[in-house]
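Encoded as structure tokens, here's the structure I'll be asking about.
One chain of protein is taken out of this complex; the other chains stay put.
Letters A and B name the chains as they come in the text, with residue numbers starting at 1 for each one.
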Amino acid sequence: MSAAATLKAWVGAALAAPVVWLASAVNVPLKSWQRATGTGGMAAFFLAPNMAIFGIFVLVPLVINFFYSATSGTAYFLQDRSYVGLEQYQRLLDCSNYLDTATCREDLFWKAVHNTGLFVVVQVALMTVVSVVTALILNREIAGRSFWRAVFFFPVLLSPVVTGLIWRWILQRQGLLNLIVHDMGGEPYNWLTDRFWAFTAAVSVSVWAHMGFYTLILLAGLQAIPRDLYEAAEMDGTRPARVFWRITLPLLMPNLLVVIVLALIRAVQIFDEVYVLTGGGPGTSNLYLTQYIYEIGFASLLRNPGLASAASILMGLVLVVLTLLQLQVGRRGERKGARQ
Amino acid sequence: MTGVATFLTRRRGGRGWHWTDVVSWLWLIGGLVIMFGPAVWLVGSSFKTPAQLAEFPPTILPYVGQQTSVEGHDKPLTLYRVKLPDGSTKIMAEIRRIGIVAQMVDPKAPKDIVKINIADRQPVREIGFETGNYTEPFVHFDFLRYLRNSVFVTAMATLITLLTNSMAAFALSKYKFRGRDFTMLLIVGTLMVPLSVILVPLYSVVSAVGLLDSLWGVILPTVATPTGVFLLRQYMLTIPDELLDAARMDNASEWQIYWRIVLPLAAPALAVLAIFSVVWRWNDFLWPLVVLSRKELYTLQVGLNTYAGQLNVQWHFILAMTVVTMIPVVLVFVFLQRYITSGIAGTGLK
């Protein structure tokens, strides 16, 4: 048996043992429960464990978060905090000109909003282009395709902290990039202290870390495109560019939309890897919303949990809208897929 | 041989090298360098000494300084390649350095001390691995214990995730009941709430249920993953209801249907979720850091963090331990990447 097969068998056995045991033990009482309550009761039974955990550890904190946002003070326990109504929201939204962060009461929040907006646009665009190009290339008849696919997927599995650390280690003044610059006779440069380059680095590193995931989704879409369509196009002598715009892209659209929306949602939440990479600097030019919330609610010496909760709820609203958009897109894709 | 050659250069239509072939291969090879290069650099750096890490320009490979014992000196002396005033170079050992002048001696003639400007000497070094970066943390910090905690958290969290998520997904995909759509919406709505946003309220909840400073406090909040429920439900929707009805005719209980029919059929999706759960839980950092304060309970990622002090960061340990924490992920990658890639392609979109 190959190593992979052994491992697979081992993992399989380890995963199966408790399930098998539970299954046989649980079946007897469950049968009587099923007789008593019918399938509706069974639905409740199947949902219960997940929803209990979900309720306690996700929903309750979310609800508490709303209460937090209506209180002020530095205390972390609700009973020690004083009610202020919508004051935190007013504070966040108090701005005489939303385009000029310096005129805002909470200028750092708006700075984070602006930065996140810019980041989302640039990163999603770059991510989409890079993933599409990579998927197109991987879809060709190249030698060792699964190897190349693996190459691009590898960083997806690294922890964001590791990703950020590795790249900081490369981009810092005494890092690998400057060694290359130095060896080519250039002057070492302080990449992460320059606003433009630090932003570029943040975008590139996040593309580096996640593009493999999106490439796979797109690759699956490409492989589902019927081959005879291409053959027909080739027989008609259609130019490759035209084939791409007329056949590949329209048929790839459902997958592409999913990729774009997923990338959007992830980009809005950008935090860990950029935080480790740049710390949010230079100045505040890589300060994004999640970091703002984390710092103001938790890490900063100027912490203010109420304000952080209010900011997180505003961000949550944006995310919910995007998520619903994704579902809509997914459903459309499904319908399209069904029609084919 | 020609077979291999055509295999390696297989390309568009076989009409010679089209420009797209060139672009493709440049892209692939560039990708190889950019994707793997950083990790390789990290591994190389993790074998360097603290002094070498602080050096510019950095060397590609780790080096150690060469030392030799010289007659009349108790401690071994460091060797330098010295440019002598007459223009010749010679390998000499340094006795001591005062300001910008170093007192050097030829190991073969230990009596004659030469004074050299420090700008005229270069340390003699050879490739060498500072394995202390790896062994020290295992001795001084309870690294094996951290490892055990990480394995426990990862394994338990993955098992519970698979069980609870698949049960919920089964109910949400195969039953019609009141509130189903609402439940689904609730789960999907939180699909994208990042942990850092609910960190503080979650902390107070975990504290209230008494799970602070225990590994279960790390495990439980992470297991009800909306992603998992969503992924499994979408997959289970593709399992035909007729199969289930046939089993019901054969008098199978709902539970038996779940674990005899639906679970095995959902195996590809379960495998994907299992792999991702392992990777997520193994890589979790912020939440364990918040929950755990006793070092017996630290996971690897949190233990890694103890090398960062207020004023100094022990980079040589951090780099080495980062490599260690990466190993399981790399193993998962090497052995299971086929399942991951086909799994994402097969289930991520359905």
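Note that contacts are C-beta pairs under 8 Å (C-beta built on N, C-alpha and C of every residue); 3 or more make two chains touch, one makes a residue touch a chain.
In the analysis below, contacts and distances are computed from a predicted model.
A chain of the complex is left out here; the name its UniProt entry carries, from "Beta-carotene 15,15'-monooxygenase", "NADH-quinone oxidoreductase subunit K", "ABC transporter substrate-binding protein" or "Diguanylate cyclase", is "ABC transporter substrate-binding protein".
Only one of the listed residues, A:T74, A:Q90 or A:Q223, touches the absent chain: A:T74. Considering A:V28, A:A125, A:L302 or A:V321, the position touching the chain not shown turns out to be A:L302 (whole complex). The chain not shown here touches chain A at positions 14, 17-18, 21, 72-77, 102, 107-108, 111, 173-174, 190, 192-193, 195, 198, 278-287, 291, 295, 298-302, 304. Residues of chain B that touch the chain left out of the display are 50-51, 54-56, 94, 97-100, 118-119, 140-141, 152, 156, 200, 203-204, 207, 210-217, 289-290, 293-295, 297, 305-312.
Convention: only the chains that are shown with their structure count from here on.
Chain B meets chain A in the complex at residues 7-8, 10-12, 20, 23-25, 27-28, 31-32, 34-36, 38-39, 41-42, 45, 54-58, 60, 155, 159, 162-165, 167-168, 170-172, 175, 177, 180, 183, 186-194, 196-206, 209, 220-221, 223-224, 226, 229, 253-256, 258-259, 263, 274, 279, 282-283, 285-286, 301, 318-319, 322, 325-326, 329-330, 332-333, 335-338, 340-341, 344-346, 348-350. Of all residues in chain A, those touching chain B in their complex are 3-4, 7-8, 11, 14-15, 18-19, 22-23, 26-27, 30-31, 34, 39-40, 42-44, 46-47, 49-51, 53-54, 56-62, 64-65, 68, 76-78, 133-134, 137, 140-143, 146, 148-155, 157-162, 165-167, 169-170, 173-176, 178-179, 182-183, 188, 208, 213, 216-217, 219-221, 223, 240, 254-255, 258, 265, 269, 271-272, 290, 293-294, 297-298, 305, 308-309, 312, 315-316, 319-320, 322-323, 327, 333-334.
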